[in-house]
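Excluded from the complex is one protein chain; the other protein chains are retained at their positions.
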Amino acid sequence: MALLDEDRLFPAEARSRDIARSLYSHVQDLPIISPHGHTDPRWYAENKPFPDPAELFVTPDHYVFRMLFSQGINLDDLGVRRVDGTAGETDPRAVWRLFAQNYHLFRGTPSRLWLDHSFQEVFGLEVPLSAATADHYYDHIADCLNKPEFLPRALFERFNIEAIATTESPLDNLGWHEMIGQSGWSGKVVTTYRPDAVVDPEFENFAGNVTAFGELTGCDTQSWSGYLEAHRQRRIFFRQHGATASDHGHPTARTENLPPKQAEQLFLKALAGNCSAGEADAFRGHMLTEMARMSLDDGLVMQIHPGAHRNHSMRMMALYGRDKGFDIPTRTDYVQALKPLLDAVGTEPKLSIILFTLDETAYARELAPLAGVYPALKLGPAWWFHDSPEGMMRFREMTTETAGFYNTVGFNDDTRAFCSIPARHDVARRVDCAFLARLVAEGRLAEEEAHEVAHDLAYRLAKQAYRL
Amino acid sequence: MALLDEDRLFPAEARSRDIARSLYSHVQDLPIISPHGHTDPRWYAENKPFPDPAELFVTPDHYVFRMLFSQGINLDDLGVRRVDGTAGETDPRAVWRLFAQNYHLFRGTPSRLWLDHSFQEVFGLEVPLSAATADHYYDHIADCLNKPEFLPRALFERFNIEAIATTESPLDNLGWHEMIGQSGWSGKVVTTYRPDAVVDPEFENFAGNVTAFGELTGCDTQSWSGYLEAHRQRRIFFRQHGATASDHGHPTARTENLPPKQAEQLFLKALAGNCSAGEADAFRGHMLTEMARMSLDDGLVMQIHPGAHRNHSMRMMALYGRDKGFDIPTRTDYVQALKPLLDAVGTEPKLSIILFTLDETAYARELAPLAGVYPALKLGPAWWFHDSPEGMMRFREMTTETAGFYNTVGFNDDTRAFCSIPARHDVARRVDCAFLARLVAEGRLAEEEAHEVAHDLAYRLAKQAYRL
Partner (left out) sequence: MALLDEDRLFPAEARSRDIARSLYSHVQDLPIISPHGHTDPRWYAENKPFPDPAELFVTPDHYVFRMLFSQGINLDDLGVRRVDGTAGETDPRAVWRLFAQNYHLFRGTPSRLWLDHSFQEVFGLEVPLSAATADHYYDHIADCLNKPEFLPRALFERFNIEAIATTESPLDNLGWHEMIGQSGWSGKVVTTYRPDAVVDPEFENFAGNVTAFGELTGCDTQSWSGYLEAHRQRRIFFRQHGATASDHGHPTARTENLPPKQAEQLFLKALAGNCSAGEADAFRGHMLTEMARMSLDDGLVMQIHPGAHRNHSMRMMALYGRDKGFDIPTRTDYVQALKPLLDAVGTEPKLSIILFTLDETAYARELAPLAGVYPALKLGPAWWFHDSPEGMMRFREMTTETAGFYNTVGFNDDTRAFCSIPARHDVARRVDCAFLARLVAEGRLAEEEAHEVAHDLAYRLAKQAYRL
């Protein structure tokens, strides 16, 4: 028995399914381009075994434990560590059993698809996970993890990853990337410039970070021009470690294009810790335009993904800290918000700004029309809806008619969960083939054109958009 | 000839349809749990015949007469009574004929599905309703209504209703429920605590209501602590009449968690009639948090359904009063609005707050992510879109991936139209089976799991979520 249906995510209707199958058969084995992710470069640098099944699948994956938590299961009992360092359940097998007992909660969710895919394709498991099979699963996976073919680099190669990007702060010394580079291993692991710590006045220890930024770069980051110069230099350093992109996650899509004097004053206020919330927001918005200008010079692709209310629960933030499933999407405006940046640089064909959203209502109304006319804009995939098939399909349905396929950038997985990477790309390829199959079956696209587009969406567009 | 297609609402594609049929065959005859509705308890208490076909299907159902009105048909001619007590058309047969002549207006609407279902399944009619068959319909239904098997309790039993909830004000003496309880009839009819009259400072005669509230409960409702105590006691009284839930319909989802002193001051201002609109809103928002705290003690499930602009037309409100089809949905924010309440009690697994919406854009963006992580939150069904099949399907498509099935609560009918209750539950069961059939046909869920979920959605989840 198999956990996975061979034709999963294809349309049920026979003719469309056959077209989808045919399209998919030509793209399923293409290498993976993963240009926006959050795996840990240390894994590839050290190449040590992953610790245990719970640590691999449950404890670090907020898509998994938030669903369990929503049904009344305590995070302590799932082994999620508190901010104060204490952990409730410390036996990974007990955590695994609790997870397995509640596996029915994931019915109909993308997590279920990724997990089953990992279980079957990565670990060769064939019986469904349940309370009854929990120990069998645990033992089998634990066993595997100690074998050389389950070490991070071996998995990287088995997953057919052509390139993967990680995400680092400008204050990071990129030591793990250095180590990977010097190891002689051929895997392509690049960094991404994510400057929140030094562009967000509300970031913890902003002033201290800017000081450290100056020390790292040898620039006078207490002055506006020195601060900008530090960015320029650090971006070069990141490019030397493979970076082809920067990444910007702000609460809103607000941009500003302030006169230099005004920008300088805001910066000095931010350093002094005197910014109001509105001024901090304006400064972040202005820095997006500065980053865009630097991109015109150094060629880094910009990624903007606004719209999360981060760490929504005060209590959970206090007990367990960030990234515990409490990032809740909010309504996001793009049309007004991006105008200052677009008026500054939006018609530059050499610039590439990739927009993401957590607010699907913006797809047809704002994002597709914007990307369908501004040369600098492209649409990132529907990833913050955790790579959901329904979300991916709605993305194509709501953007293609106005933005076409070629103002989109293929698929990003955006994940920390290493084993789910092939599963997520597989889901994206299947959904895109299903969408294309419908266009073909409905007489809206010739089948040979669909084959070309399928290849573009699975591989070429990501490679090209991210300059990888 | 039949009015209803045996396979209605199932997917057209053969394999999916077969799966849907099979799933449905196992849930179609399950008892009805109707935990949120607006039928009149007096019907079950007195058990008298319903008056006539127009009074049963047209005059009280704003989904029916608003459509006719939108096409230029006068409410007077439909026998809808004015606020001043006058009625235009007083001959129910004339009203019925006008309705029948315009029955084509309901093509493609849920009302049409419910009406045809009632005509065929409740009254055994088999020819389509039209001008030509209007009198046949009228005579046949009028005839039936005088037979014992069409009395409210007989229909209740024929409909296989296991439990139904009605909705009452804290100022209601629950006399009809008392009468039902003492009648020896076994039908389970419970009340619901709907405190608008005494928690909304803008409610007509708010101060007078609070005084009456004090008299009913023996509490000093002129003081903040006495007022809260009155709620506590009245909730106990409602629980004694079967209540398992409270119900809260505010213009927005705003909640507050004010310091006691500040809440008290707002309350006193409200009593004195000195609240600004903003203060009234803050008070209503704070009372949601107070109600949630009481729920933690007494176990009542909370229902919050915000977002209607009530009685949108000034002229129609003046002439015909409330509930005449002029409640228009508005954009509704949940993420900011619910935060105070959620920070206070949102991680309590014993609390159960069921959220409804009229703004579908909130499903994928806000409601599913919130319900998918906060243990206290569950998602109510898509009912304010009047139990529409398309709306129900979109609800599953937009919430399942993030909230799963088990953070939803099955189906509520929310209706005043007694004969439509089986039709609405049948529609919901069919749509859920159609959704599940697609998941199975697309290889995303095993068929035996789908059977279990279908049962959960049709019966178990409502029973469990509402503690019935």
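First chain written, first letter: the chains are A and B, and each begins at residue 1.
Definition applied: a residue touches a chain if its C-beta (ideal position, glycine included) is under 8 Å from a C-beta of that chain, and two chains touch if they have at least 3 such contacts.
Just so it is clear, the structure is predicted and the values come from calculations on it, not from any experiment.
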{"item": "Residue, one of B:312, B:416 or B:460, that touches the chain absent here", "value": "B:312"}
{"item": "Residue among A:220, A:297, A:323 or A:397 that touches the chain left out of view", "value": "A:397"}
{"item": "Of B:31, B:88 or B:329, the residue in touch with the unshown chain", "value": "B:329"}
{"item": "Option from B:25, B:70 or B:274 whose C-beta touches the chain left out", "value": "B:70"}
{"item": "Contacts of chain B with the absent chain, listed as residue ranges", "value": "4-13, 66-67, 69-72, 104-110, 113, 128, 309, 312-316, 325-331, 358-361, 385-386, 388-391"}
{"item": "Positions on chain A contacted by the hidden chain, ascending", "value": "11, 13, 15-16, 333, 335-336, 339, 342-343, 346-347, 349, 361, 364-366, 369-375, 377, 397-398, 400-407, 438-439, 441-446, 449, 452-453"}
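In this text, only the chains that are shown with their structure count from here on.
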{"item": "Whole-Å gap separating chain A and chain B, where each centre is the average of the chain's CA atoms", "value": "40"}
